[in-house]
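One structure follows; several queries about it will come next.
One protein chain omitted, others in place.
== subunit A ==
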Amino acid sequence: MALITQTYLSLLSFWSTLMARTGNKNIQAKLVLLGDMGTGKTSLVLRFVKGQFYDYQESTIGAAFFTQILSLNEATVKFDIWDTAGQERYHSLAPMYYRGAAAAVVVYDITSMDSFIRAKRWIQELQRQGDHCFLTILFIDLLGNPNLVMVLVANKTDLETKRKVETEEGERYAQENGLLFIESSAKTAQNVNELFYEIAKRLAKACPMPPTGIKLHNETQGGRRLFCCTG
């Protein structure tokens, strides 16, 4: 009897793996990074996407758009990750940046109280409605998505000795505001994959709808006679 159960269970697990591989549920999700300059947004993404870390990561230049696929048992999640490209510096992020986001990751640096205060401000802006200041208008797009997954990330845990923001502080704020909370280090890779897996799991449950519409590509098209009106 035990053997039969075991066989049944292994079959079941095989089946669920197979379903995941064949993509029974494919989710494409836009993920946006928010937070102050120098909190390690780009480093987190590079660690996740490429497994790399640079001690002196330059301010984001040249690439600020990454894709990465995560396979879970329940779904395959393709992340389109948007980095701020430095536009957060003077609060000039465009509404397009937030448009259609399925997940928002707000990052602060545990060695900088300022960056934590600023992270809270980002989140307050996200949550404030009714006011029509510029930032709020931007964020309404995010608020329009009831399934938005929001995570508060306390980065740079490798710099424990210089810590200025206690874990409990971040945790409490996240809890009060209904956010996921995670402490990470892009340098040591601590909790980086976990962060994205946790988001993927939530997305698999929420199952966001990808945008409709066409993407333009630079692909060659078969030869075709080019004219209409040949009546």
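Going forward, a contact is a pair of C-beta atoms (placed from the backbone, for glycine too) under 8 Å apart; a residue touches a chain by one contact, two chains touch by 3 or more; residues count from 1.
What we mean here is this: contacts and distances are computed from a predicted model.
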Listed names "Guanosine nucleotide diphosphate dissociation inhibitor", "ATP-dependent DNA helicase II subunit 1", "RBR-type E3 ubiquitin transferase" or "Origin recognition complex subunit 3", matching UniProt entry of the absent chain: "Guanosine nucleotide diphosphate dissociation inhibitor"
Touching the absent chain when the full complex is considered, from A:Lys25, A:Lys50, A:His91 or A:Arg121: A:His91
Chain not shown, touching residues in subunit A: 60-65, 85-87, 89-92, 94-97, 99, 132, 134, 137, 140-141, 144, 210-221, 224-231
